[in-house]
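To keep things clear, I will list the structure first and then write my remarks on it.
Of the protein chains in this complex, all but one are displayed in their positions.
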Amino acid sequence: MSAEKRRKIEPSEIRPAPRPAGLVLDAQLHLLDRQVLDVDGVPVTTVDDLELSGPAPDEPIPEGAAPPSITALLTGPVLGTRIFGGRPPSNRLIRIPWDVVSGVDTVITVGVRSDSLEASWVERWLRNHVIGRIPGGSHDPD
Amino acid sequence: MSQYGRRLATILLALAVLAGALTACSQRPSPEALKGPAKDVFSAVQAATLAVDLRIKNSTTAAAGSTAADDMLGEVESATDEVEGFTAPTEEEKSLRDDMLTSFATISRAMLHARDALTAPSGGPEQGQPGSGAHGLPEVLGELRNATDQLKALMTKAGIQ
Amino acid sequence: MKRLLGVALGILTAIGGFVDIGDLVTNAVVGSRFGLSLAWVVVVGVVGICLFANMSGRVAAVSGRATFEVIRERMGPRAGLANLAASFLINLMTVTAEIGGIALALQLASGVAYLLWVPVALLAVWLVIWRVKFKIMENVTGLLGLSLIVFAVALFLLKPDWGVLASQAFAPSVSQEEGPGVYWYFAIALFGAAMTPYEVFFFSSGAVEERWKVKDLMQARMNVLLGFPLGGFLSVAIAACAAVVLLPAGISVTTLSQVALPVAQAGGQLALAVLILGVVAATFGAALETTLSSGYTLAQFFGWSWGKFRRPAQAARFHMSMIVVLLAGAAVLATGVDPILVTEYSVVFSAIALPLTYLPILIVANDPQYMGEHVNNRAVNIAGLVYLVIILAASLAAIPLMIVTGAGA
Partner (left out) sequence: MILTDLLGSDVVDSKGERLGEVSDARFALDSAPTQLLSQARLVGIIVSPRTASSFLGYERQGMTQPWPVAQLLRWWHRGSFLVLWEDIAMMGSQEVVLRPDYVAYESGLPR
């Protein structure tokens, strides 16, 4: 850890923020832990983490470098490591690419059907191997 | 991030120790320690007496009555096990514990008769008909009342109000 | 006319749905040991559940988000996971207690050992969750649960000394025999029985299941504001029956068969039959609600597709988790643990975990992004704050009291 001395930012030094043009999203507030619905409104999963096209760690960022952007919403095993520390190997990350995201409100909507997403493989496995097999499994409750 | 994991583990450990403290260890048969089992058995025999009384008035079904008697028998047995677990070094405590155990035994015998009498289908309103001769409902009721009075006397003697 | 029927149905269902094995046992135990001197706790609990259910129902209706999604979004994954673990364990305890309650009631009716009834109850609960429509399930168990009114009828038939009962209720005194520690321990247990978190998970998820919109809020508020207090009145009637018959006889309730004694004494075998029907319906309804609640909490935390309005195949993980919960409940019962004991612990742990679910709802009900202009008004916020203090106090005092009194022994 670098110098323990803490330099307190005086409130007077804080200037009004520049206002970006488009929709402004804070990750913790608007993206993380939000429910993801597919195009028909079927819940897909909850956003456990975000993947950025961000800078490589521990490398100085050149002046005027393009800012990173969100490449994918992450879900699945990454929730465990987010809470208890550590990091899952990158091949085990389940991704929902950012370009299928169609809207961000109190929920995040994607423009595709949930069955087409890798994030719903557990649901599909259970449906085909367990729940679908039990009689009455694919009937509307009457 | 992982210090949360460690903190979580310490909390769980503390809870486990807490749970350990909850289990009662074996005590000496002081009136204070006997108060719990004695009151439990008193409550159980009163409930069984009420069940038999209601059955005589045909206010309850055979199933409900016998279930009540069965439950109460279970209560008396667990109280008896608890009192048997007491260590009684002095002579005076030993006699108190043994009196208590004999009283519990008479109560559980009375309850056994009550359960048998209660399970017999009610043959109609006349008295004493269901169940074998000496174990008709009114006789069982009397037996239960005597056992209760015996326990009550013992409790007042031992200073358990 | 149809609307009036709908309103009446909603209220009746709320009454029948309010009382479960936790209310039944805790009120009977408290009545048999403290008389009505703890009746004020039921009133506090009922007002609390009305406030809490209203807020979470409004959050669900306006924002379309059920309770546990909101909890995770607002508190982040770590606090959310702790909340999920606590709520899930308490739900599992309550499912075990409710299924045990069904079995005990059937034992009371048949004389056959309750452990033989557990698989029957389990299968019946699962079948209803698997096939029966949400609305039908809710109404049938609610209406049948109404037969618990037999406790109120029995109270009148017992012709008690109303003066004594009233003095106990309005001038509560801690009887020296039981001691203040046990008195306050059972106050928390009664509070937990009235304000069980699963009722709120079920209520707000039900709002999403039945696609409530803002216009339905009026009906929902009516159900809560009329149904729950009447349900609370039933709880007090249960305690009063025990106070009139069991307390003088020195019988302290530890089994369901003892709870039935006052009703048998008052109304004979007919009243007993109605009571058993009421207990089976109330515990069956509660078993459905708690099993669904555990499915809802898991699905809403992990973002699975959930809901009885969907085909089971469309909500595979939701249904799978409920099957696992039911089997786990049965496994716990198979160990021979006394369901009444499980019930007594489940209501106290409900009180302990209540702040974890109450605080996020209170916060989101004030968040314009979720609620638009339907945010809490000033009165609701003041009441919400008062209850936040009560709930925190009960939650903090529960464990120390549990140790000091040996869980109310």
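Residue numbering begins at 1 within each chain, and the chains themselves are lettered A, B and C in the order written.
In this section, contacts are C-beta pairs under 8 Å (C-beta built on N, C-alpha and C of every residue); 3 or more make two chains touch, one makes a residue touch a chain.
These figures come from a predicted structure and were not determined experimentally.
Shown chains touched by the missing chain in the whole complex: A, C. Listed for chain C, the residues touching the missing chain in the whole complex are 74-76, 359-360, 362-363, 366-369, 375-376, 381, 384-385, 388. Mapped onto chain A, contacts with the missing chain fall at residues 1-9, 11, 13-29, 31-32, 49-61, 64, 67-70, 74, 78, 82, 87, 98-104, 111.
Assume only the chains that are shown with their structure count from here on.
One inter-chain figure worth recording: chain A and chain C are separated by 36 Å, centre to centre, where each centre is the mean of the chain's CA atoms. Centres computed as Cα averages put chain A at a distance of 59 Å from chain B.
Centre-to-centre separation of chain B and chain C, using mean CA positions: 30 Å. Shared interface positions of chain A, defined as residues touching 2 or more other chains, are 82-83. Listed for chain B are residues 4, each touching two or more other chains.
Those residues of chain C whose C-beta lies close enough to touch chain A in the complex are 63-65, 69, 72-73, 76-78, 80-81, 130-134, 299-306, 308-309, 311-314, 316-317, 319-320, 369-370. Interface residues of chain A, counted against chain C in their complex, comprise 28, 32-36, 42-46, 48, 75, 79, 82-83, 106-107, 114, 122-124, 126-127, 130-132, 134, 136-142. Residues of chain C touching chain B in their complex: 78, 107-111, 177, 245-246, 249-252, 254-255, 257-258, 260-261, 264-265, 268-269, 272, 399, 402-403, 406-407, 409.
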